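Missing here: one protein chain of the complex. Every other protein chain is in place.
Let's turn to chain A:
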Amino acid sequence: MASGENGGSAGDYISHHLVNNTKELVEGSSFWTINADSVFYTILLAAIYLLFFRSVAKKATAGVPSKTQNFVEMILGFVDKQVTDVFTGSSKLVAPMALSIFIWVWLMNFMDLLPIDLLPWLGTLVGIEYMKIVPSTDLNIVFGMSFGVMLLVFYYSFTVKKPVVLGYVKEFLTHPFAAQGWLGKILLAGPNLFLNLVETLAKPVSLSLRLFGNMYAGELIFILIAVLTVNYTFADFFTAGGILVSVMQFILAFVWAVFHILIITLQAYIFMMLSVVYMNMAHETHEDH
């Protein structure tokens, strides 16, 4: 975990690990820039997920399942149960969406558990100076997913609620405060609109920032643990203090990694469940109070 050969300070090491490797698509434009490392790893992980599950699906048998199929079926069964528990409408999309989110986000979070300098070090061997390997610590990635979920939510809100389009607009203006007369309805439309706007805006933000915050903090703690020996030369590890610090670093990293296994799974699960809940809200039709 040491990168003593860089000879940089702890601050350099930390910021070095928190900066994305960017490529400008349009010269001088800050928006038309991509975080090459995030894009690479997110697509790589999506490909791993899809290829693995597709290979299992191809060989899927209703007879005695292989161990791999059994494992995949366990995950599928778990997701399916969660979705049927929460989601009351009928949709062919929600369960596959939940599975995709769960596995994909879990894989992204799992990158956090890889030795912090392993992949960046491999990158330096092929000429990539620095990279950030955990896509879910990139705001673009988490917002990309939460906006994706919200697009689906809007699509289903407009198409499923009766009457089409107007049903959602009506819900926006008459909930959560409902009135009987037309005057009351007009008076309450403003507050209702305001509250619903806030609520709707809060959905993607809370969804993505919850994941981002947890992963970013976890990554930061791994970095801080790694910083303990950042300026060590090879000889430093064999001094009395060096041995002590190394052992302490190992224990800290180990304990945090074990704890982090829970966090990455929990965060993937929460992201999945909230998406399903939002989709369920999009499919609900409110009766008039």
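As a convention for this text, contacts are C-beta pairs under 8 Å (C-beta built on N, C-alpha and C of every residue); 3 or more make two chains touch, one makes a residue touch a chain; residues count from 1.
Just so we're on the same page, contacts and distances are computed from a predicted model.
**Q** The complex lacks one chain in this depiction; which UniProt name from "Tat pathway signal sequence domain protein", "ATP synthase subunit b", "ABC transporter ATP-binding protein" or "Cytochrome c oxidase subunit 2" does that chain carry?
**A** The record names the chain that does not appear here as "ATP synthase subunit b".
**Q** Of the residues A:93, A:122, A:217 or A:243, which one touches the chain left out of the display?
**A** Counting the whole complex, the residue in contact with the absent chain is A:93.
**Q** Touching the absent chain in the whole complex: find that residue among A:145, A:160 or A:207.
**A** The missing chain is touched by A:145.
**Q** For the full complex, which residue in A:49, A:222 or A:269 touches the chain that was left out?
**A** Spelled out, the listed residue whose C-beta touches the missing chain is A:49.
**Q** Which residues does chain A use to touch the chain missing from this display?
**A** Those residues of chain A that touch the unshown chain are 18-20, 22, 25, 30-35, 38-39, 42-43, 46, 49-50, 53-54, 56-58, 60-63, 65, 69, 72-73, 76-77, 80, 92-93, 95-97, 99-100, 104, 138-141, 143-145, 147-148, 151.
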